[in-house]
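Got a structure for you, questions after.
Every protein chain except one is present and positioned as in the full complex.
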Amino acid sequence: MATGGYVGKILYVNLTDGRTEEIPTEQYEQWGGGHGMASALFWDRVADKTIDGFHPDNLVTLMTSPFSGTLVPSASGRTEVTGIGVQAYPIAWYTRSNMGGRFSGELKYAGFDGIAVQGRAEKPVWINIVNNKVTIEDASGIWGMDTHASQERIWELVGGADTNAGDWQALSTGRDSGRTTQRPAVVAIGPAGENLNRNALLLHDAGNAAAQGGFGAVFGSKNLKAISVIGTGSVPVADPALLMDLRLFLQEDYAYDVDDPILESPVPDMNFYGIITRHPGASPVLWQGAGHPNRPQGCLGCFRACRRRWNNGIANGDACAESCYWMASTDQDDRMAATHLLDQMGLNHYDVKNHDYLVALYKMGILGPGKQIESNLPYEKYDKLEFIQAYTSAIANREDIGADLADGIARAAVKWGRYDEDTTSGLLKLPNWGFSEHYDPRVEVEWSYGSILGDRDINEHGVNTHVHWMPTVQGMFGMAPLVSAEELVTQISNATGLPPEGWDYSEEGIYADPKIAAVAWHRHYSRFWIQSMSMCDTAWPNLVRYAGPDNVGATPTVEPQFYKAVTGKDLSYEESLELGRKIWNLDRAIWILQGRHRDLEVHANYVYEVPTSAPYPLPVKENGEWTYSTCLGRTLDREKWEAVKTRFYELEGWDAATGWPTRATLAAMGLEQVADELAAAGKLGAEA
Amino acid sequence: MSDGIKKPLPEPDEAMVRHAIRELDFAERLEVHKMNPATGNESISVYKFPAAVDLIFETRWSQVSPQGGNHAGIAWVDLGRLVAWVRDTIGDTDFADALSASTAGTSAYKAQMDAMRPVFMERIAQYKAVLAAHDTSEAS
Amino acid sequence: MGDIEKTVAGEATEGGLSRRQFITGVGGLGVGAVIGGLFVNGFALADDVLAIPASGGYLLIDQKKCAGCQSCMLACSLVHYGRENTALSRIQVTQNPFGKFPDDMVLDQCRQCPYPSCVDACPTGAMHADPETGARMVDEGKCVGCERCVNACPFTPSRVQWNHEDKHAQKCDLCLESPYWSRDGGPDGTRACEAVCPMKAITFTKEIPIQSDAGYEVNLRNSHWGHLGYPTDNAGRVVSTGSTGSAASASH
Partner (left out) sequence: MRGRATFGVAIALAFSLALAYAVRYAAVEGSELLFDSATWILWLAPFAGMAAAAATKRRDPVVEGDRVLRHDDAAILEHWTHGIGTAVLLVSGIALGVWFVPALVGSGEPVWMWMNVHFVAAALFLFGTFYYCANTVLALKRLREHLPTRDAVDFTKRHYGLLLGFKKFSFPPERKYFESEKVAYLLALSATALIVITGLFKVAAHVFDLPEGLMGAMTLTHDVATVAMLFFLLAHVFFAAVLPASWPMFRSMFTGYVSLDHARHEHAGWLAELGFQETGSHEKSAEK
């Protein structure tokens, strides 16, 4: 039993009959939190796991972790979202997404470790949570509003603190219900979610989005416009003094010193270099402070503050991918306006980013007025704000070609009869499950293997930052790498407990056993520490330290220390990986019931047929020597990938023929019940 | 260049400039790789010369400044392909020659960009002059 | 039964008068004493208020440098109460996610006023200035929960709060009494919020700062901050990060 971290209960809401229920957190404590608890809840409460994501029985959860709302750095503010998605192609897997901000903290201050929503309301509603009190409110006045307006309206209704006065606000009449200066933390959907777009997201505050998976549409299908939480309760901490000490130790030894940085960008106002230094505000990488006075902005309890808040109030908090939504224009104001609109409409950049694909089809004479693919958007103005605004609104409102794109780029391409050709030529890069390419699937293989063996583009930057970006950025500036390839893989090897060859990206390395072990480690570490303990993937794992006396990262010693300080429970690094493996297997069981089979785990054709054409630095071991290679002209080999799959399945204890876990494997992790359900469905892996 | 003395580029004629800054077809596009940690390497298709300048040097055709524009990331383009594109697609041989000469002896990508930038700026200035002389408002 | 009656009656008659005199005396004297004592109190209280020493120091926050992560709030609650609760933090960060920099955020820390209305307002002396450090703080046991201090604070939001979980008033004590803080707190030690701020937007001074209704004037942004593309001027309006950035910005 934990003596800290949890606040004791998980909220279950059934929108069909308006019934709410408080599930004791203890029942699911063994899963740690976040994704682990969510998958266990899903397994217990969704009888038929083969249902469609739009089905009322689909269970969508917003989960916190023991770290939520505490001082554990870059782990306090993130919320894990799970449920059957609607985005992945060909099958919309049970999936996950995650958002930053402060929702998870506020949810715990309001008395809940998580929220699980099932059913479908008759008319639009929003869920209002104030200090343990849950009410289902009529959303008729909010339905139709964009994601920003919806939140502002709910702030008024719940009565958050006045915008700039920030006066104390009582949450109920009794003075012992406490007072707060904070606004309610609201997660809302926009028009895209209401219109059941498969690329609709959940937005919280400004720029915090749970986008991949299409959870906005899942909310929409439940007639759920928003969830608002605010509370004045406390989150218990097992060893407060230790938590404070650990936080300061990590911050003082590993964070960017804004007043006197050890490592600073060679060029001023260049976020690009922040990939290495991790300086505040580095994430909206293509945007600058120049001409836009701004501040860095961090999620609750974060010590990196990767976002920014601007003097025009446009695209506040938009860090990461959405800041690259539209690059055909180099006018930063226009770029920001486009991203701002994307947020307001509630669209997932990672799916709708493919407007350049449409422009290509337009240029090819395939798409346009009176063309094979009919569309009347102003494609000739593809580099003008007018175009991107028309395009974005069209998708959100299912107008013009948006009617097709609202079902996601993959399904749209299939409908147009172009999917096979264009994902083979690489004109449309959807390497796995219809998700747009993120990191090169042909060379950075933890990413592409992990994605195809999972449910979505994994989006975990912890390793990628070091193996790819450090040498890339340094090289582009004509500077030597901060650490040699050999030093780098040695450090990562020490931090992960895997052989250095696990980080060899050479033609041979990516198919070798150490790499397969590295991929497994990546899945297990992420499932527990990133997705279940809600640690931010841009800060964790902490593998290498460039600015310090040595290059030693904080992983793997500090994670279990934080866990101990907050929960009071002992958990070794090995045990944490084992727990991650258990969660990973539970997820896989759900996918298998949904139809997952070895035969499906194959990337899009271009990954095997179109060679890389731009430098992509990664450490490689060639002739016994570690170097950074540009990895040009690389493709993935189909046969070798099949062999990798076989060995990966064997390593995980799955049936090599099907990719299904065996009873022995599941039983060893205490998942007999899961084995039974798989057996009942005739989908239990055969023992080797 | 071999003698180390920089020769000014010959004046371009209007027809060539107009041809150079035209909207290109799909087959004529230039692939530029936008490198950023949020989305990895994104290949962006460029359909006109000004856009290429914008992307590669992160500046704006209408606001060409010697220092180049902002520093908001790196757009990588294969230099060989760039020069060939300028020569064949844009159709400006003198410019292409000057570009390939300018990068001699450089290796780091940013160094090559810095070497090519003045050549680009000089040529763009000439383009603008020609267009201005014929009282057009192509620029923007 | 009869015997009871006898004894009762007897006492009543014999001791009655003397007891009555006693009671009368006590009653009368008491009334006199209380009324007399009134004046004494009046003077005593007045002196207490004037005798408040200055605080040993003041927290300074650069509102334009803050990233709004609220780590200071989490640290405050943690070191004082051993639990995480932004409602129990003595420093408050309130922000509008959609706001325009620099007006998107307000930071409210106790100013340790030279003439603390909160101390003045306290009826029991629970709210007091620490004799050694001058930190304005609460003797929780003495607090009768009248919240006059909460009301007396001239700032919005009030820098004094009602601790709804432990039932007493609370305010910033510069970490003087912070049971879960392994470093020394107080004006001569380290303050948890100051130590934890990843943006180094909180600092401490022993000099009484220039005070305005908006707060203390403070700019903690140096050239390294400017190098990241953030404004370093007092108004927070100008980003000077080399000609290149400015050139581009000129076009907007």
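The chains carry the letters A, B and C, assigned in the order they are written, with residues numbered from 1 in each.
Keep in mind that, in the parts below, contacts are C-beta pairs under 8 Å (C-beta built on N, C-alpha and C of every residue); 3 or more make two chains touch, one makes a residue touch a chain.
All values reported here derive from a predicted model rather than from experimental measurement.
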- Where does the absent chain touch, in terms of which shown chains it meets? A, C
- Candidate in contact with the missing chain, chosen from C:Asp103, C:Glu140 or C:Asp233: C:Glu140
- Pick from C:Arg148, C:Lys171, C:Arg191 or C:His227: which residue touches the chain that isn't shown? C:Arg148
- Query: Which chain C residues would touch the chain omitted from the figure, given the whole complex?
  - Reply: 1, 4-5, 8-9, 11-12, 16, 19-20, 23-24, 26-31, 33-35, 37-38, 41, 44, 121, 123-126, 139-142, 144-148, 150-152, 162, 164, 167
- Item | For chain A, the residues touching the chain missing from this view | 168, 170, 173-177, 179
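Simple rule for what comes next: only the chains that are shown with their structure count from here on.
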- Where chain A and chain B are represented by their mean Cα positions, the distance between them in whole Å: 37
- Taking each chain's centre as the mean of its CA atoms, how far is chain A from chain C in angstrom? 41
- Message: On a C-alpha centroid basis, what's the spacing between chain B and chain C, in Å?
- Response: 62
- Message: Quick check: what residues of chain A touch more than one other chain, meaning two or more?
- Response: 267-271, 288, 290, 331-332
- chain B: positions in contact with at least two other chains: 59-60, 69-71
- Note on the structure: Residue set of chain B touching chain A in the complex reads 23, 25-26, 29, 31, 33-45, 47, 51, 54-55, 58-60, 69-74, 76, 78, 107-111
- Task: Please name which positions on chain A make contact with chain C in the complex.
- Result: 69-71, 73, 76, 102, 105, 109, 148, 152, 161, 163-168, 175-183, 205-207, 231-237, 240-241, 243-245, 247-248, 251, 255, 257-261, 264-265, 267-271, 279-281, 288-305, 309-313, 316-317, 331-333
- Query: How about chain C: which of its residues touch chain A in the complex?
  - Reply: 64-71, 74-75, 77-79, 81-88, 92, 94, 96-106, 108, 147, 156-158, 161-162, 164-165, 167, 180-182, 192, 195-196, 198-200, 220, 222, 224-231, 236-239, 241-242, 244-246, 248-252
